[in-house]
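My questions will all concern the structure given below.
Removed: one protein chain of the complex. Kept in place: all other protein chains.
Labels for the chains are A and B, by order of writing; each one numbers its residues from 1.
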Amino acid sequence: MAKLSSTYENIQEHWHALTDKKYFWPLFMIAGIAFCMAASTFEFLDLYLQLILIYVGINIILTVSLNLINGYMGEFSVGHAGFMAIGAYIASLLTVHVFPPTAQNLLFPLAILAGGLGAALVGFLVAIPSFKTRGDYLAIVTLAFCMIVKSVLENIDAVGGPRGLLGMEKLTTLPWVFFWTALSVWVIRNLVYSNFGRGVLSIREDEIASDLMSVNTRQVKIIAFVVSSFFAGIAGGLFAHALQFINPRMFDILKSTDILIMVYLGGIASISGSIIGAVIYTILLEILRPLGVWRMVLMPLMLVLLMIYRPRGIMGMREARLFTPLRDFVTEKLWRQKKKEAGDATP
Amino acid sequence: MAYIFQQALNALQLGSIYALIALGYTMVYGILTMINFAHGDLFMVGAFFCFLIAFYLHLSFVPTLLLSMTGVAFLGVVIERLAYKPLRNAPRVSAIITALGVGLFLENFTLALAPYPKHIPTLLENTTWTLGTLSISSLQIIVIVLSLVLMLILDFIVQRTKAGMAMRAISWDKTIVPLMGVPVNKIISLTFALGTGLGGAAGMMYGLAYPVIDPYMGIMVGWKAFICAVVGGIGNIRGAMIGGFILGGVEIMVAAFFPSTYRDFVAFTLLLVLLIVRPYGILGKPQPQKV
Partner (left out) sequence: MPLLEIQKLTHRFAGLCAVSDFNLAVEPHELIGVIGPNGAGKTTVFNLITGVYRASEGSIKLDGLELVGLTPHQITRSGIARTFQNIRLFKELSVLDNVRIAHYGQIAYTPAEALLHIGRFRAEERRITNQALDLLSIFKLDEMAGEKAKNLPYGLQRRLEIARALATEPKLLLLDEPAAGMNPNEIIQLMDFIGWIRKTFSVTIILIEHQMRLVMGICERLVVLDFGATIATGRCSDIQNNPKVLEAYLGEEVAI
């Protein structure tokens, strides 16, 4: 038993050293994309499985980005579906009406990026009320935002009004989903373990104290909302081009509820938790599909039971070692070494 | 002129329903600082109870109302005991997510049992009086008057009875009051019973006024009632009533003068503006920051 645990720690250490190397994430990205491309060209994953994986990826992006606001910053935003809608509509309008049909594949990432940027811009606007309002009242602001987006979309005939928008080609492929998912996880991890991420955490812990400890809370809130909504917009664009059809009702409060459930199922303030939450929720919904309507009776029941027995979700406030940066430990080790040497030199 | 009066009457009808639901949100919030997101779905259950009782038992108006209110109140208390009580000391969001889960459960359970929208049978002879261009239906009057009576009863219970005093005391201070011998669990159950009972009554009235009911009807109405509670100042009972009538009024007026699809847009934009001007609602008080 002792040997086993020491082997485990050994592996963990090596794994950790590997993941913190500069070249790890680029290599991981290339390998993943290569695998996904191979999967779709040689068809060793059937189309149904590919589709599920696409939804898993989109849900991971949504969950990780919402966790930044609801978990790390400790607010309760229910407007994530609104950002998603903005990204979905901008990206779809670009591919359907603006881009030439021949260059769709090439320009697709641009459309997705534009969707993300549009959502980020709106995220910036939503951050402004958060300067003054907190808690339940900010929750209402995000709720109202979500409803306003939906109702504006329903009233613009150019985007199809309540009927929605169609005509998108199926441009969301597994490699692209992998790319955007890995990118969002990487960027949000980088943010969380930076100066600004510590600022986000300190706002959750004690906003007044954090302001008094020189944290520019407004700047931090803007960064958090912009990054979070950017990735929600990206997910929206991918979603629209996976389904090839969108309408305003898809992005109502129920969609936000779905994302909230994935966040709290996985656990707040945890990237690994968000990934686990999104994967479990998406796959469970698929597995239970034969149950028909009763599937949607069972799922909330399981959620309630989970909350009662594990109120902080699966990984609440904890993080898998894969996502915690090694540099703190390395810096501390080096620092101790240096201190020891200095201590030896001057007895 | 008559047109405006007509719309005001419609606004009162819708507003009183919103106010009844908003009361449930605000009472539970006041006592547990928890947003009971399942409340909108309890409102829906109220409408379905009313349907079941009227359709299968053929009871008349008053027994139907009392039975559905009791049924929903009982369901509310059971939900509190089973799902919320274990989470009283857990992080606040866990309780909120549980409430969302309970709400989804109620929606989908009802959907599984009743896949198609239902019509509530006519319980009351609906007579319409016309005064010039103005038409007033007896149903409208009943909805408005009944809501007002229920609200007055609630106000009396909260302000004048011993149990009401205990409720207000618990919402004031959660650590000291239990030490004074106030039976906290009983009072919380009573609060849930009262709040959800009113929600059930609102469900029935909604079902009478707009007779088609479906399992998802509670979502939008529930969120809007929640907004009413916030506009009035969450935790404040009179605020919830005011908030309900304001939102009802705004929605009807917008629908009267603009295309009805603009209704939600205008209502929510107004809400945003109001929250920016008065971040703690109309009757709410800002929490002083202690340093």
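Assume contacts are C-beta pairs under 8 Å (C-beta built on N, C-alpha and C of every residue); 3 or more make two chains touch, one makes a residue touch a chain.
Predicted, not measured: the structure shown is a model, and the values here were computed from it.
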Of A:41, A:102 or A:214, the one touching the omitted chain in the full complex: A:214
Residue among A:202, A:229 or A:282 touching the omitted chain: A:202
Identified contact with the non-displayed chain, of A:18, A:110, A:166 or A:187: A:187
From A:60, A:171 or A:227, residue that would touch the chain that is not displayed: A:227
Chain A residues that touch the omitted chain in the full complex: 187, 190-191, 194-199, 201-202, 205-206, 208-217, 223, 227, 317, 327-328, 331-332, 335, 339
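Definition applied: only the chains that are shown with their structure count from here on.
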Distance between chain centroids, defined by C-alpha means - chain A, chain B (Å): 34
Contact set on chain A toward chain B in their complex: 70, 76, 129, 132-133, 136-137, 139-141, 143-145, 147-148, 150-152, 154-155, 162, 208, 253-254, 257, 260-261, 264, 268, 293-294, 296-297, 299-301, 303-304, 307-308, 311-312
Complex contacts: residues of chain B adjacent to chain A: 35, 83, 86-87, 90-91, 93-98, 100-105, 107-109, 111-112, 115, 219, 223, 226-227, 230, 234, 259, 261-262, 264-265, 268-269, 271-272, 275-276, 279-280, 289, 291
